[in-house]
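With one protein chain withheld, the remaining protein chains of the complex are depicted in position.
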């Protein structure tokens, strides 16, 4: 918001401030099985956004009275490290972190066969080490992989990405600078094989036409993330096999 | 307190700033059965003071270990909406709200046949939408009606009103302006048919003689509130019958 | 810290600002059985430091799921009264109080035959009425006596004292003024008959040589405290017998 | 253990009925329940509104307070939106438990108002860089019979539209209130429309019983000029992209209908809003 | 489930004994237990007192702090009363659980002091409109054997009466403490008297076992000049108006008795108080 508007975020030939094209996503690096004390884990570097996800479960619900008789109880905890953002952030969860925990849980739960694990809990802990835009998309995408790493049966991976409007143009995969200066932000989470949108939010102002274009762009972006997720899984299990150990 | 003392609150012929006589109560309008998701409810407009009360129960105590083996557990929650007072109020309960919740509960419990409902809870939720003095009296009086609306057997209605000392004179049913500028405030809750005082508090300074007079004035005031409570019940059940439905 | 360094805390002939020699402890007065509603209690005046300790237990653990199947659960709660220190202190427990509660518990638990009381709780409540240095040492020493007063079987008393470095010299039993101006503070808790150190902490900077000397000085100091503890127990039971009542 | 009686029978009924375009309470799939808007109930607040959609009842109040600006926008007032669940609004609300549902509600209402720039915060500066108006917009859920988001958003909006603000006079570093009132700098009338997806049908303005069996919730807010200014998908089911597009189409129509209702209820000159 | 063994047998005993004007511990119905007042225990506090009524023991401490005035009384100091239940005072107090009982206790003690204007807060202003003395009056319940309100009120009062305050020197906008002490601006000696109603009898200064079986509690505070300055009925029973009048008569007498005790204990020149 304090960015001077004189600095252009998109050049005349449609190149963004970090050199990307309008519909180009940032470099994304997923890694599974990075933590020792979880049932499953994943790490993602998504541009400069860096996030660790750990999954505990299915395990006994605690406290017990919160257990559900017909399915697993899924909880997500999205937290930002105090040093992950420009200004030092108090470790107490903000209202933003509370809301994001909720929508992230709701984005992931439709992908999990929760009905296989009645009376248990599946806890998804997300720690944002560095936030540079699209942290909820990166969290959801990485959490899908952590769930896979935990061996939890899933309907499909959930891939997620955001479209923004910057200087009047729709751009894929907004980074922090674009988000703050931009006119809108629209993250989506998507299970491609189910054609299922599990998260959709929007802030800002867009026309109906831009909305329709955004949905298309989001589907394209999610497919690219999805591809990277699949590669990460493949690499993980390949290396596990070559190491002669269980992933 | 910031009221300028130059403005007189009582005229020379004993008329108060809102036109009332010294022992005259404000217009009071009770209404039963105003909420859909409670077991009983009531709304009161008491001058400009506006309060909603909802009763839940008797219902299973939660958490269970708080249940009592010989009677219902009664709880009252007195809360002021953030916009109910001059200055914006944080929604976190103040120490005043905690104390008022306690004395309101203690004012109502003697009227309830709690021994009929062992192991259950009766929760009385009070939301002050606008506070213009005597909110505890209005809360207690309205809560009595909400309990009736919930079909909870009562020994009697609890009627409540306050006497204040303003410019050296005792006045019945103090409003906010009189309370803040006044020398004392003395609310009482009373079950007429039992001759039972269930709440009595006093702030300020009064002589023994003024104390005796106050008690008389409070009894008179409570009888007037009591009459209005009975009318409200009658109207409520009458209209319920004429509508051919259960209240 | 705001103490002016011009004021010398130790005179040229090795006398401290309160008249003590370098290895001299302050006057200490222990008293057992000072509270009525506890299972055991003790009061200590240690120089100007004044502390009350109450012990509840062994009693049923609450909440139950915290009980341990093989031993008593010991908890210590170290709290400072709002008026016990120079600046008014909020009653909410500070991080310092939380840490001290932990190390005090860990200093006392090795002395208690916890294995005699599985499934129970022993709660040690410490209230610092006035803090003038070495409050953790005074708390541990007094809590030992409160445990004895509660009739809880102990391996030995725990005696505790601190050594500080002030103006380059090691001094025994630091008071507040010396602690704040001093270069280091090193409290120890010790069970003499077991040769067991149950608490040891250090702040500040000392050489290895000073460290070795400190340990010797601490052992000497603990023995003196231990003697006073034993005297207090003797006096207490003597007076109990002479009063013909149970202590 | 929490006993969730999954209301499968009711869900089946609701879906079957929806095949013929109807609902349990007689509405069509695109009907709202009755909407009532009453403003001015709380005279002590700068603005207030009691709004009901069907049995759902929400009161909103506006309070002004002098406060510090955010460092990065030193010359703008601050709008703060809060949502409280009064425990009598539903047997499920517990006293004093701040809940993720309340947080989400407050933030969705906030975004609907904020992103449409309904309030021109640049006109709420008192002493540049030092003191600005803090505008508290608090919604209290009084009765929960479904569709809290639309009801709360409408209550917050109506309270703002009906509010007046204190006139202040700056004398050096002192702020003096003249005691007079002036209109709020309102620039838009954003309307939020929520639909429930149940089976493969979309239900406008879901009732409490519909919410109990829904797959997911979809809310979208529109500005007067037809632009979208907020979207929120909720609950642990999914929606297809095609259903999203359909939901937005339906919501756009409904938003105009409700905006008309607001303008009539508050006797606004609709064309005047937007000028401020 | 909480096992409340209603002590009906004990209640019966207490009531029967009261018929002949006596109590379990040998007192008459209007006797206080022994009262002891020890001041100056906490030298670091500006004032302190350890007060016991029978086995009930409360320590109170006074601390001064420089702070901001309330906006509506910009030239007056602020008195803040807090009450803490030390968990060893009773098996029923849990650590760290802020409790409505503690809140009520603090507020009743506060009102007794505040409404009698015991402290002349107009003399606690440092820089008008900007800085004033905040006076913290904190009571800690050490041993609970009944009648906390009177014991806590007496401890708070005694601590205040025995306190001295720091002398401050104002140099421009800076506040410098001279290191000297001056007397507190005390203007009254309000005394709180509590009675329990059990059956149709009134018991002055109820013991713990009497409190377990009481119908209700009734507390009233008197100023030196005999005026009432605070009343609080407590607990979930009732009292008749006639009993209220009787209680006030009894309490008035007892308040004078206790005030005499305070004056003697603190070696106050009783006539000096009120001048300040």
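The letters A, B, C, D and E name the chains in turn, as written, and every chain counts its residues from 1.
Convention: contacts are C-beta pairs under 8 Å (C-beta built on N, C-alpha and C of every residue); 3 or more make two chains touch, one makes a residue touch a chain.
Computed from a predicted model, the values in this text were never measured in an experiment.
In the full complex, the chain left out of view touches A, C.
Remark: the omitted chain is touched by one listed residue; of A:23, A:127, A:183 or A:224 this is A:127. One chain is missing from the display, and on chain C it is touched by residues 1-2, 61, 64-70, 74, 95-96, 98-99, 101-103, 105-106, 109-110, 119, 184, 186, 191, 194-208, 211-212, 215, 219. The set of chain A residues touching the chain not shown comprises 35-38, 41, 48, 50, 52-56, 59, 77, 79, 81-88, 91, 93, 123, 125, 127, 129-132.
To be clear about the criterion, only the chains that are shown with their structure count from here on.
Chains that touch both chain B and chain C are the following: E. Touch-path distance (fewest steps) from chain A to chain E is 3.
Comparing A-D with the candidates B-D, C-E or B-E, the pair whose contacts agree for more than half of the residue-numbered pairs is B-E.
The mean-CA centres of chain A and chain C are about 51 angstrom from one another, to the nearest whole unit. Work out the mean CA point of chain B and of chain E, and you get 27 Å between them. Chains touching one another form the pairs A-D, B-D, B-E, C-E.
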